[in-house]
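What you see is the complex with one protein chain gone and the rest in place.
Letters A and B name the chains as they come in the text, with residue numbers starting at 1 for each one.
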Amino acid sequence: MAEKQQNRCFQEFIKGLIRENPTFVLALGLCPTLAVSTSVSNAIGMGLASTFVLIGSNLIVSLIKKQIPEEIRIPCYIVIIATFVTVVELIMKAYSPALNRALGIYVPLIVVNCIVLGRAEAFASKRTFVHSFMDALGMGIGFTLALMLISIIREFFGFGKIINYPVFYNFHPALVIGMPAGALLVIGLLLGFFNIIKQKK
Amino acid sequence: MQNRLKVSVSPHIHKPVSISKIMWSVNLSLIPAGIAGAIIFGFSALWITVISLITAVTTEAVIQKLTNKKISVKDGSAFLTGLLLAYNLSPSVPLWIPVVGSFFSIAIGKMIFGGLGQNIFNPALAGRAFLMASWPSYMTSFTGPLKFDAVTSATPLALLKEGKPLGDVSYMDLFLGLRGGCIGEVCIIALLIGAAYLLFRGYINWQIPFTFILTVGLFTWICGPRGFLTGDGIFHVLSGGLILGAFFMATDYVTSPLTINGQIIFAFGCGLLTAIIRLWGGYPEGVSYAILIMNAATPIIDRFTKTRVYGTVRY
Partner (left out) sequence: MDLGQFLSIFISSVFIYNVILSRFLGLCSFIAVSKETKPALSMGLAVLFVISMSSIITWLIYTYLLIPFNITYLRTISFILVIAAFVQLLEILIRKFTPGLYKVFGIYLPLITCNCAVFGVAVLNSDMFFVNNKAVPGSFMYSLFQGICVSIGYTLAMLLMSGIRERLELCSIPKSVKEFPLAFIIASLMGLAFMGFNGFKF
């Protein structure tokens, strides 16, 4: 029985990585993905910040889910999420101001990141504390990994750099990849590629 | 009584034979413009065109091979895409530009939608938009006509956009193609010869190009630089990629509406957008973007102008 529960917890974690990856499968949180995935360092920073908020909000929501009246649940979730976002914002301002500057308005916009609100609504409001934690962890890391993958590609093809180091001389990067239209193209092609792999299995 | 009336709504099944006849006729009709481009701009124009063609055809063949489909490059549609893309490029672009562009046009503009007949956007123009967004500096440097010395000079529309004087470019110069510009767009008379052939054979209809060109001419005439009715409509009609676009790209069956009404709306939209971008937008030329935007609108236009199948409910 305990083993089944452990297995179940692990399932909730793992699904956020691949099978229900928030970016590639659920198509959530696209606005920050497009904007922030132009460099790998930004991607990691955003991913971790979002993961923190996700975990915090999922935990609190699952703890007090019985107290929240259903009619006004969304504003309540927003308040909870906004609190964690403010915490993250302040921590970032204090300990990594460069990252804060790079991410700009997208840090406060974690409040409207569809992933955070979406998981609070669809999962944490209905499940136990531990499962909500696992779900948040999985989703957050899945989001971070997706961001990293996209930004590695975009930084290389769109700017000719990897983690801010120029790769070749005389390389003419395709500027469009650094733009939102290019980001959509990269995501679409990645998705197609993943589908091909899935079909081969 | 035999039912001789066939009422059907798209999509229709394509018969490869007639498609290929049409495609190769269009290819043929574009040859004069290519020859003119090579004469006016020199060998670089020729190499760009050839490389673009080879890449397009090869890309389609390879993708079809990899996905276990029948290789259909004989139908001439990949050839056409390669040709049109090259005609939309400046003669001074480095040779890897048509390679990347052609590859994008075929792979993303066409094959990913499932191949011929299913793409939404004109593949050559999709490729051009991709190139334009990726390498704007290469895509916007042009050379003068009949000067084979690689000195850059601006196109008439670019000069107009920057408010600079046009020098001594006359209507006849524009008509013959004695101006800076893209390989296949400059020689109006060569393009018109090809277009006349296609119209004569009935492979393109006159409504789309006519509406498109008329709209651009009228709009630019009405919204002139010094007030109402002071615009130079004729200049606008003869400049940029309008003739090439109106006769050879807006008329593409796959990416334009099915009914005549729909096509007129489509062409009007293209003309309006072209004129607006030329007059007030950031780019000097808007034909390719206008057509792409109207390509996106074509399914909706079709939905609202479709001939109603008898007996069904109106939306």
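Convention: a contact is a pair of C-beta atoms (placed from the backbone, for glycine too) under 8 Å apart; a residue touches a chain by one contact, two chains touch by 3 or more.
On a predicted model such as this, the values are computed, not experimentally measured, just so you know.
K.L.:
Specify the residue from the set A:I14, A:L30 or A:V130 that touches the hidden chain.
P.N.:
Checking each option in A:I14, A:L30 or A:V130, the one touching the absent chain turns out to be A:L30.
K.L.:
Given that one chain is not shown, which residue among B:A38, B:M139, B:A190 or B:L273 touches it?
P.N.:
B:L273
K.L.:
Which parts of subunit B are in contact with the chain that was left out?
P.N.:
11, 67, 108-109, 111-114, 117-118, 120-121, 126, 129-130, 132-133, 273, 277, 280-283, 286, 288-290, 292-293, 295-297, 299-300, 302-303
K.L.:
Please identify, in ascending order, the residues of subunit A that touch the omitted chain?
P.N.:
On the subunit A side, contact with the omitted chain comes from 27-31, 34-35, 71-75, 77-79, 82, 86, 108-109, 111-114, 116-118, 121-122, 176, 179-185, 187-189, 191-193, 195-196, 199.
The criterion applied here is as follows: only the chains that are shown with their structure count from here on.
K.L.:
Would you tell me which residues of subunit A are touching subunit B in their complex?
P.N.:
For this pair, the touching residues of subunit A are 172-177, 179, 181-182, 185, 192.
K.L.:
Under the stated contact criterion, what part of subunit B meets subunit A in this complex?
P.N.:
100, 108, 112, 130, 133-136, 138
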